[in-house]
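Have a look at the structure below before the remarks.
Only one protein chain is missing; all other protein chains are in place.
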């Protein structure tokens, strides 16, 4: 990391912390775990189970809970605070803003805005950004370089489109949404009628609605609905290269890891967690808080709270047990042959 | 959906239909299934097995086959026609054109066309579109915003490149092709020679040829061939995030669902259907009309008409039977131990 921060500046970021000890360093320049930190680094005790590592840590500054009982080494600073994990998060947010400053709030001279587009105050549009007819862009929205915002799109306040995002016509984004580079929202759904032996496209007239606080990973694709909408619920976080088909509905607060595929019209209730590369057939209901292991193949409805694995998917414990028994198949066949004779 | 349509307009779209009943509504504004439709909506009886739902449907207009025996409710209109599914398709195509009007036929002032590119009449090039040297663009082709059409590419009439498509040098698209946003056609094939322990790129001198009426989903990638061509047969429909390797040949009328991966030099005959996330090793032949279930792993040639599932892939019925027996493995091991004694 290429940052330097003084103790004064750090105290500005973490005003409710108490300083114990002192350091000759004027500036501190890395964040690292307790056991990897070197002199000059900042570290933290986030999880109490690592408290034994504090004593031997070389970090120059350590963020600690108020009740930590040890004392800093010579030349080391303890910063005591209510919640060191939150403290770390605040520090990281501060540094993120330093290292990855948002682009200047301005419309880049190369950007193209349709004259009917409505932009609230503080909107940024990067180089070669395109904003279509009757698009409505909320306050402080950032549209990155090479982004396409289609006709009649609606984007809520403080939402960020990273470079190369394609938000196609009529789609809607809520507030504080983050779309990573290369995301495609609103592509045509995959549905065809058979007419005289050939496949004819079913027009997709609907849209995609992405609710507040959703984050979507690079090059992920979400298709628009046949008639109504494909919807991603508030606070859901989607990783890179995920495929979400037409008419899918994802609940609030779901976590969907990279390369997952969700076929058309499947519905997730709130809080569903899906491991990477899992796949879902269409028209399924996945119950609240269900957990699906990576690479699982889901072809039936899933009950709330279930934890499934494998293809066909089974309850996690059963799947684990069967995996163990499968390894014993050679032995079982051998015992069987020895006991009962070969056929 | 944000459309309104009058009965007169609807009759214009479906001129061969017979009106029965009447409605006070001047305009109709949604399309919905029989049991979800509300007053003001249009619905349809596409599959005769749902005919019992017609009587209780709240839809204001219902598209029905001529021989449907019931009568409309008060304030409800039946539109009788030969084939309500086709009628619905016609209506949807009409509405698609209203809701997602094609961009104005024009070269956007920000687009860049090489002076040697040849454009037939009616070509659209969107904002920041790029057309390379000696490219030949057919009539009424639409090249979206931020698209790249490489040197010496050939594009047939009425083909549509959605925003951000990268059609790389020397590739060819037929007529009525649709490439969704972010598609990459003509990237380098993945092939390396081992020279003195390191991997050396094998140049890929070939191209990609996409035949007429093919549709390709968002962010899908198709690599160019080593010498000759990677080819996608006429009428084949490919979903989002699919990977198609160098020298692959896909037959006519195939359906390839999202996130499928097809390794180099594999050939599909016509009418092959592949479920999402299935994978194919290289240099295979997949016979006519074969069906491959989602997430299957295909490492051997597949006979025409086969239906395979799993990895390693097995005939569908056998794979299903084995899945059921696997669930009984704990019981089998237990019975075995009880009967024959533990080892």
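Note that the chains take the letters A and B in the order they are written out, and that residue 1 is the start of every chain.
We adopt the following convention: a contact is a pair of C-beta atoms (placed from the backbone, for glycine too) under 8 Å apart; a residue touches a chain by one contact, two chains touch by 3 or more.
As the structure is a computational prediction, the values presented were derived from the model and not from experiment.
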Given B:216, B:241 or B:272, the one touching the chain that is not displayed: B:241
Per the touch definition above, residue among A:181, A:304 or A:318 touching the missing chain: A:181
Of B:156, B:279 or B:294, the one touching the omitted chain in the full complex: B:279
Missing-chain contacts mapped onto chain A: 1-3, 30-32, 85-86, 89, 92-93, 95-96, 99-101, 108, 110, 126-128, 144-146, 162-164, 178, 180-182, 213, 215, 217-219, 235, 237, 239-241, 253, 255, 257-259, 276-277, 294-295, 310, 323, 326-327, 329-330, 332-333, 336, 340, 343
Touching residues on chain B - with respect to the absent chain: 110, 112, 128, 130, 146, 148, 150-151, 164, 166, 168-170, 182, 184, 187-188, 190, 192-193, 195, 197-206, 219, 221, 223, 227-228, 241, 243, 245, 259, 261, 263, 277, 279, 281, 295, 297, 299, 311-312, 314, 318, 321-322, 325-326, 328, 332, 335-336, 339
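The definition used in the following text is that only the chains that are shown with their structure count from here on.
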C-alpha-based rotation, chain A on chain B, 0 to 180 degrees, nearest 5: 120
Distance from chain B to chain A - Cα centre to Cα centre, in angstrom: 27
